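Removed from the display is one protein chain of the complex; every other protein chain stays in position.
Order as written gives the chain letters A and B; numbering starts at 1 within each chain.
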Amino acid sequence: MSDPPPAPLLTLRGIGKSFLGVRVLDGVDLDVAPGEVHAVVGENGAGKSTLMKVVSGGYAPDGGTIELAGQPRVFRGPRDAQRAGVGIIHQEFNLLPERTVAENVYLGHEPVRRGLVDRREMLDRTTRLLASIGETALPADARVGRLGVAQQQVVEIAKALALDARLLIMDEPTAALADHEVELLYGLVRRLQQRGIGLLYVSHRLTEVFDLSTRITVLKDGRRVTTVDTAATTADELVRHMVGRELSSYYPERAAPDDIGPVRLTVRDAGNRKLRGVDLQLRAGEVLGIGGLQGSGRSALARALFGVAPFTTGDVTLDGRPVRLRSPRAAMRAGIAYVTEDRKSEGIVPRQSVLDNALLASRAVFAARSGRAARTARVRELLAAVEVRGAGDDQEIRFLSGGNQQKVVLARWLALDPRILLFDEPTRGIDVGAKSAIHDLVRRLARDGAAVLMISSDLPELLGMSDRIVVMRDGRIAGELPAGASEEDVVALAVGTVREAAL
Amino acid sequence: MSALSLLPARRPVPGVFVALGLTLAIGWLVVLVDGGHLFNQSTTVSLLHVAAGLGLVAVGQTLVILGGSLDLSVAYVISLSTLVAAETMNGSDGGLLPAIGLALAVSAGVGLLNGLLVTKLRVNAFIATLGVGLLLKGYLDSGYDGPAGTTSPTLVQTLGYQRVGPVPVSFLLLVAVTGAAWFALSRTRFGHHLVAVGGDPEVARLSGVRNDRVLVTAHVLCSLCAGLAGIYLASRLGSGAPRVGTEGLYDLESIAAVVIGGTALAGGRGGVVGTVGGVLLLASIDAIFNQLEVDAFFKQVIRGAIIIAAVAVYARRAMRKAA
Partner (left out) sequence: MQTVQPRFLPLRVPRLRPGGVLPILAILAVLLVLVGIRQPDFLAPSSLMSFLGRSAPIILLAAGQYFVIVSGEFDLSVGSLVTAQVVVAARLIDGDPARTWPVVLLLLAFGAVVGLINGLITTRLRVPSFITTLGMFLILVGAVYLWSDGAPKGGLSEEFRRFGRRAVEDVPVLGRVPYALLVLLVLAVLAVLLMRSDFGRTLVAVGDNPRTAALSGVRVWRARTIAFVLSGLAAAVAAILLGGYSGVSFQAGAGLEFGAITAVVLGGVALGGGRGSVVGAMLGALTLELLFALMNFYGVSGALRSTVQGAIILLAVAVSATRSSSR
């Protein structure tokens, strides 16, 4: 650790934050000097986003202090933080595509002369502001919707600067940028540095963290692991800091080589708007783990296989026969089931009963196949088998815990006797007990011959459950790892410190 | 930088004016073949009168739709306003100003109610304004069987029938109101904030816009416009008319004019100039049908079809954009 530069712009001491009793941030210290680029790295779920939301007024911390230029601050909301000089550039831009650059930059504090918006003044100021960060090519009267992603990012930055931001938080700023645009961002970051603005830079991409930052703070499980001078560390060292949790929890036994059956599903050179050149094989009896960062294309892969956003190029074969998975119905008919990541908005029908939720898919697609009574009886059996607790079948599902909701969703799919199951973050937001119950269920399904594809950001879960792990990055498959791989291996592939490991 | 350089950033001339030109050209030809003439004095005058009434309502409707809301109560506000105005005037010129003031105040009150229901109680705008509309309908149904009150003669002579060349004074009023609305949208903070609220309420809120206040204001302005339309109709009819708003289909037609004029039904994009184009388009179709002596009921069938088709076209376009 180095001595912090004198008179830090931002000082965080002992920041803590819990959600529903789960500690997301725990005693985090951090400071940012004027003109410094301070990178924050860590795995999915390490607490980076929460920390940034605390600094930008989105969340109130449960404990700890925030000081700006030596003064203690309590932010009651994002606007409070803005007024204090903290700007945040989200991954999702907060811009109005139908309005001009100037209108966006000055939204909420338009320059006024004699009670009227002074458009010329607004344009001039925007032009000057853009020029001051080296953007002379971007017209202040262009409509934002017509700009490229990189230019929109510039508008976001200008919007923050128009509010006299002294501290700028950039959350995954390169996630949406093309390669040549990243260079532009680098230039912009350096000019902001020269203006004495402090930057908190959150990124998964270690390359740019090393290119840009002065110091790096590593978070893990809501705690600060270390803060290092960028010049004094290496990518390998960082990855080691990011991972290394204990594999304490119990995972069911993996499949023996004999248990793994023939190839069920083959994807060859497939792609769509979010995916490129995906090659994949999924075998009966195995749990194939899909690792990678958020936005790396993991969910897009599951959604392509389930026909929600189908592949537009490449081939998919199922048991050796080519199939076209053009809609969820087609996928369901082909024996595929999909447990979505966002349970609330895509998994449950909140105000319907447990039974109705569990019957949803069989009613929709296979209504004619079996008698009503038999189907209902079977679903009731399944609900009992997955051990939905604390609720009758007639209770509205929204009153159940996350784990029980997930079990109901699982029962919905099991009623279709699927041969291929796609799980997207199956245990997110679920308590420990229900978690291991779901792990057991997933393994049992594989053992009974189903082919399971499981996306997970929870590294111990990914490593503990998978018979094989495929890691994705930027819409492609970055590499494949055998069972028994380490967290470092996964993270290294996911953040791209190793180029395309051998397949 | 000159003010003119702003133009490229504004939307190009909305397609509605192209459609308007084509409609007028084709209509002119068809009417000519039919042995008539579309652009004679009386047709033009009546076209502009129709446009004035609908236009006033539609400009107000544009404001709420831009803000992501909607007003289905305008038709009843119009009827109410004709009655309040005509009954207060009671045939005398002396009551002219108080009557106009009262009619506008009542309208503004309804707008305030709409706005508060939509913002404070977070009731869906469609439901809230429908409910308020029904409240007013009940009042009108129970209180009036037919025309009531008498409009002041001066108002009838001026706003109702006076013209400058072929252009009725009422149309000039529409031009003035449109100009004011355009000015408000482009040159006041309220306008900028309204479009922002309609475009993305969350972005607006995070940028320090007071969303509720902006939307309530828009609803009040919308009802004021409807009230103004009512005063104009009272000046045409010479009395208050309890069903003129609903029978004139001002609710649906104003929404249609707004959508045809290129304003997104979801809010955040569009403007009043396009709306006036939409109004002129609807009024032109009306005038052409009148010239061809098309059955009034057939006209209504066509209107319904045009409205659905217009919204469908814009819904498709929005879908393609999103894809």
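Heads up, the rule we're going with is that contacts are C-beta pairs under 8 Å (C-beta built on N, C-alpha and C of every residue); 3 or more make two chains touch, one makes a residue touch a chain.
Everything numeric here is computed off the predicted structure, so don't read it as measured data.
S.K.: For the chain not shown, which residue from A:Ala175, A:Ala235, A:Val263 or A:Val365 touches it across the whole complex?
M.R.: Final answer for the missing-chain contact: A:Val365.
S.K.: Based on the whole complex, identify which of B:Ala19, B:Val123 or B:Leu237 touches the chain you can't see.
M.R.: In the complete complex, the chain left out is touched by residue B:Val123.
S.K.: Could you tell which one of A:Val308, A:Ala385 or A:Ala483 touches the chain left off the display?
M.R.: For the chain that is not drawn, the touching residue is A:Val308.
S.K.: Footprint of the hidden chain on subunit A, which residues?
M.R.: 306, 308, 328-329, 332, 338, 340, 345-352, 356, 359-361, 363-365, 367, 372, 396, 412
S.K.: Give me the subunit B residues in contact with the hidden chain, please.
M.R.: Where subunit B meets the chain not shown: residues 72, 117, 121-124, 126-128, 130-139, 141-143, 249, 251-252, 255, 265, 295-305, 307-308, 311-312, 315-316, 319.
FYI, only the chains that are shown with their structure count from here on.
S.K.: Sort out for me which residues of subunit B touch subunit A in the complex.
M.R.: Subunit B reaches subunit A through residues 1, 3, 5-6, 8-9, 186-189, 191-193, 195-196, 199-200, 202-204, 206-209, 268-269.
S.K.: Where on subunit A is subunit B touching in the complex?
M.R.: 78-79, 82, 94-100, 103, 107-110, 112, 115-117, 119-120, 123-124, 127, 139, 141-143, 159
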